[in-house]
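Next up is a structure, given as structure tokens.
Shown here: the complex without one of its protein chains, the others still in place.
Read from first to last, the chains carry the letters A and B; within each, the first residue is number 1.
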Amino acid sequence: MRESILQLRGVGKSFAERGGVLRREQRRLQVLDGVDLAIHSGEVFGLAGESGCGKTTLARVVMRLLAPTAGDLRLAGIDYGEWARRPRRAFYRQVQMVFQDPYASLNPRLRVHRILGEMLTIHGLANGDRRRRCTRMLEQVGLTADDLDKFPHEFSGGQRQRIAIARALIIRPRLLVADEPVSALDLAVQQRIVDLLGTMQRKLALTLLFISHDLHLMTEFCDRIGVMYAGRLVEILPGRRLIEGGRHPYVQGLLNSIPIADPRQRAAKRPLLEGEVPAPGAHIPGCAFHPRCPQRFAPCDHLRPELIEAAPGHWIACHLFSAT
Amino acid sequence: MTASEPLLEIRDLKIRFQGEAGPLNILQGVDLKLLAGETVGLVGASGSGKSVTAQAILGLLKRPPLLEISGQILYEGSDLVTMSAGQLRQVRGRRIAYIFQEPMSALNPVFTVGEQIAEMVVLHEGLGRRSALNRAADLFAEVGLPDPRRRLNNYPHELSGGQRQRVMIAMALSCSPQILIADEPTTALDVTIQAQILRLLKRLQVERRMALLFITHDLRVMAEIADRLAVMQAGRIVEEAGIEALFHAPQHAYTRQLLTLIPGRGGGRVVP
Partner (left out) sequence: MFRSIWPYIGAGIILLFAIGAILAPWLSPYDPYEIHLSEQLAGPSRAHPLGQDANGSDILSRLLYGARISLAVGLSVVALTAVVGVLLGLVSGYYGGWIDTLLMRLVDILLAFPGLLLAIALVAVLGPSMRNVVIALAVLGWVSFARLVRGQVLSVREREFVLAARTSGQSDLRIMVVHILPNVLSPVIVQATFGIAGVIISESSLSFLGLGAPPGTPSWGAMLSQGKQVLLDAPHVSIFPGLAIMLVVLAFNFVGDGLRDRLDPRGGSGRRG
């Protein structure tokens, strides 16, 4: 068993929906609900799911941009409560993030050398050769020294995402969280950015938490994939096994929904999921997926399925697999 | 009407826009035919001119940026390019309907969706208010909205993205169009909802024997819905073929390049 760099135990996050004159809490929106997850050192872990499933909230909780309302997290073996007592930069020396929208994640008023350089300054790595280190980092992500003095708006979306990757990696973090890093980009550019992330991951022995809704993209790229539904992880399995080995009824429905680039295999012949993802405020007893599940049976509407290891390395939260 | 006679025919359509640095040739001679009961896909990167083609059919291009338009868009023997605004209104929304990518911007936030669709029905069919609402409920049922009567009283923001797109489709159907133009109608949706909407559009197209012009940048979506595919690049259609031929024996280099960019292709996929 490899060492875990990031561990989540029972992590929950709920938001208060307030209303009325007194801004009293009307109800709680449960966005994350008891997430257990361990990410191994050096792996590419993919987190998949549709919008509203909680994957972005999970990334923000991991990044300490949001505080969890339940459970605990450990990074590099140290509890988040302990990290909170240490200087902020110590935590972010370990973990960095690449955001979804490269048009929003770079301060429009700073030149590239400042965007990269301030990372070195903050983390006390700015000895003399600052500009050279920035240049080297830029070259590693496929840009040139000439780009150091430009502003973000002078770059294309793909180039901006390269800058964002350079910013995250220039201090050599151990874990990189990438939240939908390519979904705002053109298809042709997407593949190149994913390739870049893969190259950097191998070169720097980085651990990568890669969040995406594109299962095809992930299956080729991720060592393991976890699929989320309504704030919970419903299945975790090796990435290359996802397409053929996904067993959870939701995951199968999700896979059936993906359009296939072959007119001979039209979805018209595949069973599709009915209905839509529940709203975050909806309290569904038992398995959150049961109202849409074509295979639901007795326990599903009142008993919550736990994530159990159905086969080595393959975890499923579904009564179909826990009944035995 | 025979199968070989097109419902709509675009001949040598050329469009120039006023750009900041001078005139831009947006369309450089587009030819396209739409037959009854078939789905034609128009695929291309952003800026290739596929949306402009759709807007030209509907007469939605405004001056500026429109500078010059030439060629013909023939519909039932008359040319939509030279048609007067009044005549065009007769065609647009009656015989030819349109679905946008972002339904939220096409719906008025201060009216219920029932009021909005009933208004269309009153306009097109001259029904009274009560029968218009009944008709609206029927349309909601036809597009698969759960609990259609109750949905009539919802405001657009109370619906999910997928439900809003179903409302848009119902509004498009309210005039029983011969031609339905859908511009990236599933791009903003999650994959499970996208699959539902694609299946819905396909079913409606077959049942109502409409011609569907489907526009998207996503070839995977095309593989699911189109019968015939036209590939656009820089204002031209570079390849046009039946869907299977285009996927399995692409002729043009650009088409081949687009096909190699599809994620997951090559790996193949077994349907469980």
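Observations on the structure shown:
Simple rule for what comes next: a residue touches a chain if its C-beta (ideal position, glycine included) is under 8 Å from a C-beta of that chain, and two chains touch if they have at least 3 such contacts.
Here the structure is a predicted model, which is why all the values come from computation and not from measurement.
For the chain that is not shown, the touched chains among those present are A, taking the whole complex. For the options A:L106, A:L233 or A:V251, the residue in contact with the chain missing from this view is A:L106.
Taking the complete complex into account, A:R167 is the one of A:H113, A:R167, A:R270 or A:H314 that touches the chain left out.
Among A:A16, A:L65, A:A188 or A:I308, the one in contact with the hidden chain is A:L65.
Screening A:L6, A:L58 or A:M97 for touch with the missing chain picks out A:M97. Although one chain is not displayed, chain A still touches it through residues 60, 63-65, 88-93, 95-97, 99-101, 104-110, 118-119, 122-123, 164, 167.
Heads up, the rule we're going with is that only the chains that are shown with their structure count from here on.
Only residues 45-46, 146, 160, 162-163, 190-196, 198-199, 202, 217-221, 223-224, 226, 243-244, 247, 259, 261-265, 267, 269-272 of chain B touch chain A when the two sit together in their complex.
Residues 50-51, 186-188, 190-191, 213-217, 219-220, 243-244, 252-270, 272-277 of chain A touch chain B in their complex.
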